[in-house]
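With one protein chain withheld, the remaining protein chains of the complex are depicted in position.
Each chain carries a letter (A, B and C) given by its place in the written order, and its residues are counted from 1.
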Amino acid sequence: MANMNMIQALNSAMDIMLARDPAVVIMGEDVGYFGGVFRCTDGLQRKYGEHRVLDSPISEGGIMATAIGMGVNGLRPVAEIQFADYIYPAFDQIVSELARLRYRSAGDFWAPVTVRTPCGGGIRGGQTHSQSPEGIFTHVCGVKVVMPSNPYDAKGLLISAIEDDDPVIFFEPKRIYNGPFDGDANKPAVPWTTHPKGDVPEGYYTVPIGKSDIVSAGTDVTILTYGTMVHVAEAAAQRGNIDAEIIDIRTMIPLDVDTITSSVKKTGRCVIVHEATRFSGFGAELTATVQEECFWHLEAPIQRVTGWDTPYPHAFEWEYFPGQERVVEALELVMEPA
Amino acid sequence: MANMNMIQALNSAMDIMLARDPAVVIMGEDVGYFGGVFRCTDGLQRKYGEHRVLDSPISEGGIMATAIGMGVNGLRPVAEIQFADYIYPAFDQIVSELARLRYRSAGDFWAPVTVRTPCGGGIRGGQTHSQSPEGIFTHVCGVKVVMPSNPYDAKGLLISAIEDDDPVIFFEPKRIYNGPFDGDANKPAVPWTTHPKGDVPEGYYTVPIGKSDIVSAGTDVTILTYGTMVHVAEAAAQRGNIDAEIIDIRTMIPLDVDTITSSVKKTGRCVIVHEATRFSGFGAELTATVQEECFWHLEAPIQRVTGWDTPYPHAFEWEYFPGQERVVEALELVMEPA
Amino acid sequence: MNSKSRLHIPHPPARPGEKPDFSYLQISPAGVVARPDVNAHARDIESLAYDMVRVLDDDHSAIGPWHPHLDPQDLQVALRHIMLTRIFDDRMLRNQRQGKTTFYMKSTGEEAVSIAQCMALEPGDMCFPSYRNQGLYVARGRSLVDLMCQCLSNTRDMCKGRQMPIMYHWREGRIFSISGNLTTQVPQAVGWAMAAAIKGEDDIAATWVGDGSTAEPDFHHALTFASVYQAPVLINVVNNQWAISTFQAFAGGERRPFAARGLGYGIPGIRVDGNDFLAVYGVTRWAAERARKGYGPTLVEHVTYRASGHSTSDDPSRYRPKEEWDDWPLGDPLERLKQHLIALGEWSEDRHETLNEELEKHVMDCWKEAMSYGTLTDGPKLDPDEMFEDVFAEMPEHLKKQRAHLKKLRS
Partner (left out) sequence: MNSKSRLHIPHPPARPGEKPDFSYLQISPAGVVARPDVNAHARDIESLAYDMVRVLDDDHSAIGPWHPHLDPQDLQVALRHIMLTRIFDDRMLRNQRQGKTTFYMKSTGEEAVSIAQCMALEPGDMCFPSYRNQGLYVARGRSLVDLMCQCLSNTRDMCKGRQMPIMYHWREGRIFSISGNLTTQVPQAVGWAMAAAIKGEDDIAATWVGDGSTAEPDFHHALTFASVYQAPVLINVVNNQWAISTFQAFAGGERRPFAARGLGYGIPGIRVDGNDFLAVYGVTRWAAERARKGYGPTLVEHVTYRASGHSTSDDPSRYRPKEEWDDWPLGDPLERLKQHLIALGEWSEDRHETLNEELEKHVMDCWKEAMSYGTLTDGPKLDPDEMFEDVFAEMPEHLKKQRAHLKKLRS
């Protein structure tokens, strides 16, 4: 067992998979010699060579298209999109090709591509380095969508993603690359060493895609969240002194509906928290699923705590970010007697 | 007053706007000399010249980018994307540029671009000529999203869209270009002449963006729907003999929350119907909004009737299409006593 | 604002009612273009992008350095493939017109491109076609019944009802699935070729894209990645002069040939008479050998003409003179190969007529067999359960639930 931050955990996952499976290749902008702008691929090109860990042209669409071609030819590409904000030039190749190839060829062709991309705000990145576009991909049939909230899950889920024969869009909440973040920007940064999920086995292991994680059991209310917001939700529940059951969604597609609905049926209340904008965000689907499955158990309307419906504003980062205060507000609202 | 199908109504809207405002230009693949593969721009190039109605290279991204540049330089471009299935190569220019230009420049730059694009299934178009991607755009901050369900609205809304200083993504349900369609593919096609909304003023008028339309008043249940499914919902309510209040959403952004919630508060029940796939479709946002606003009035879980979560399958079109039967089933479910 | 406008608008040479005019076409005489070594440096062979490689001359002889010197038997096979493709297309068009299928796209006039290239490639080479390359299936020997079953979405449909007609694929035959989205396959072919290079395998990739489709961004992706990594790939632009209703000038073909598009990236371009079977074959051998030996990608522009409508949904008489095909200066690839074989003394009108009848009958027989596996209206049908398969490798819960829902509805 080693202590790793999320960057090291992701690096370790790729390292292990490059070693285990000669079909695994890494590609992306600055991922090779330099080791990635966030250093997630640091040292991998030196270790596995320039033909396994490829620097690519600055062309997200080209990266995705060639990764698909490689996948069709028996490789298992792990493509990095430098920021999730830059995934849109690859959107057509993801939606029209990667997601639908197996379907349209009735299973004869497929491309087991993993798309890694750092997402989310809280790093003063403004509108083009802070987006949380995961909701868009959850409306695309044929891709799996994953977002870990800690180093242990990050490594185990990334290994699962690389081994998965389906395409996986793997979002990495970059605000917590170096340590958990509870939403309070004024507190000193906390490293992963202080967090139990910073203990990460050095070798191979997997965390299954399609399973949520009950981060803390509770009886008053269910909080559904993922990524950075898991930590904000934990802090908020404590601060609000509310016995919340916090579920780290981890996998948006396929969604672990059972874990979610069992919890809400138990608590009767539900708050959904994500950084992404509210309107048609993934919180909408979670709300819809919960109200369909748990309607007769709900004792209050499900509340969504999300980013405002604006582009991500640089200077108002902390007014924008759905921090503890807003989560507490929603928890209190949902706990109000009818 | 003339009788028009939806194609003629759209054509008339563009004709009027080209005549009224010299800044209006039309561009897109095959829209010029040929008049569009669905003939929506028929005759316009002949009337207004090649410099107002432009055939373009086959490049949706290029169309969008140049339309933005034209918009910045004082024109009012109406760009056609030949099928909504082909809008993805333009996705980055729409999401990162068109939608955010006004915001990022604090109001100093903007591009009043209207994007017209035929969407939806029921025409044996398979996975690349049948998609309903509107839900994706409803998660994008800075664009308006519109879908008419009849010729009268189509013309009035398109004129509003062209006059709007914000970008508008204007989805045209192509299955009802030539006549309303109630979901029964075995019935003979019905032309718009038989429908009251086929009566369309020849001159200028607008239908406001941001307002839903109560297509039929009712007391038992509220049906929220748009596009082709408005007609399917009407037929289903009749067939199920249910006194439904059917609301044609018309504008997804901005959403007319008041009309929707007033209705659901009255009926206490809600069914949402769209062609698009279910998971994270626009129905999720409608469900979330309704349950947040009307929770204490709801007497049954809100039901969604949607396309299945698969790519659009060519041969199983009518098994896939959420037809009357499925709407009736949902209506009955929602009417069941608890 | 029109009167002052300085915007340039490309025009086709003739519109309906006007006389066809192909004077814009630069045509080299047969045999005159030099054939460089396959390891020539891209910048030393740029003229290949502007000339036109042609082997068959006006007297139906094959001349010059690009002449591939095939056996007459091979040429007879090629002629058969071209004839079969044309007859297949004609039959499928008629079937669609009679309401037997919903949609079709012909390759008439440009069959030599697919047939010659496929014959010049090795069986292990991977093809990433556009929708107008049915000749690849014919040349690689896929049963026409299989293609027809796909067009019928019947119980033997290789796509299990999921795709519109003509969107074939063939894993064993190494032909990639056709996408309805233009140009996406081109950089995918480059990626496939990169993988072959990474694995140290000898196979190369070949891909086809229409003139109009070169405007899509994936064309740029393909050229960039092919150039940077020197991928063993053949990128073919099939310039059939039209993209639905727009003339090739709307993709920027007005000023320089599409073959020149890669020169600025260091990718050699060859412009070839796409209706000259031998020229296409010769050029393909050259480019394939170049790629296989590690000298990198080649961009080939095939100058040809889309003789038919864009698809069964199209009416070309609305935007171009009906007579264009008759006036097309590079002729009919079928006719030209036939006359060459006759000139060689290896073919005759009689043999042609006999073969034609045989192929017509073969196609009819295939069609009858295909119909026996189900049609739009009659016979056995695919199980709608199929609709939920292959979205993922294993069906997740939500799709199982939806499948069960549909089953319940249908029972």
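Keep in mind that, in the parts below, a contact is a pair of C-beta atoms (placed from the backbone, for glycine too) under 8 Å apart; a residue touches a chain by one contact, two chains touch by 3 or more.
None of these values were measured; they are calculated from a predicted model.
S.K.: From the list C:G262, C:P321 or C:G374, pick the residue that touches the absent chain.
M.R.: C:G262
S.K.: Using the document's definition of touch, tell me which of C:M105, C:A197 or C:V363 contacts the absent chain.
M.R.: C:A197
S.K.: List the chain A residues touching the unshown chain?
M.R.: Counting only chain A, the missing chain is touched by 22, 29-30, 33-34, 37, 48-52, 54-62, 85-86, 88-89, 124-129, 278-279, 308-311, 313-316, 319-320, 325-326, 329.
S.K.: So which bits of chain C touch the chain we can't see?
M.R.: 1, 3-10, 42-43, 49, 194, 197-200, 215, 217-221, 223-224, 227-232, 249-252, 254-256, 258, 260-266, 269, 294, 296
S.K.: Contacts of chain B with the missing chain: which residues?
M.R.: The missing chain touches chain B at positions 25, 51-52, 54, 56-57, 59, 61-62, 65-75, 89, 92-93, 96-97, 101-110, 141-142, 144, 164-166, 210, 253-255, 257.
Note that in this section only the chains that are shown with their structure count from here on.
S.K.: Work out the mean Cα position per chain and let me know which chain is farthest from chain C.
M.R.: The chain lying farthest from chain C is A.
S.K.: Measuring centre to centre with CA averages, how many angstrom lie between chain A and chain B?
M.R.: Inter-chain centre distance comes to 31 Å.
S.K.: Mind checking the centre-to-centre distance between chain B and chain C? Centres are C-alpha means, answer in whole Å.
M.R.: Taking the mean C-alpha position of each chain, the two centres sit 36 Å apart.
S.K.: Of all the residues in chain C, which ones touch at least 2 other chains?
M.R.: 159, 162-163, 167, 179, 181, 217, 391, 398
S.K.: Could you list the positions in chain A whose residues touch two or more of the other chains?
M.R.: Residue numbers touching two or more other chains: 89, 92, 96, 103-104, 141-142, 253, 255.
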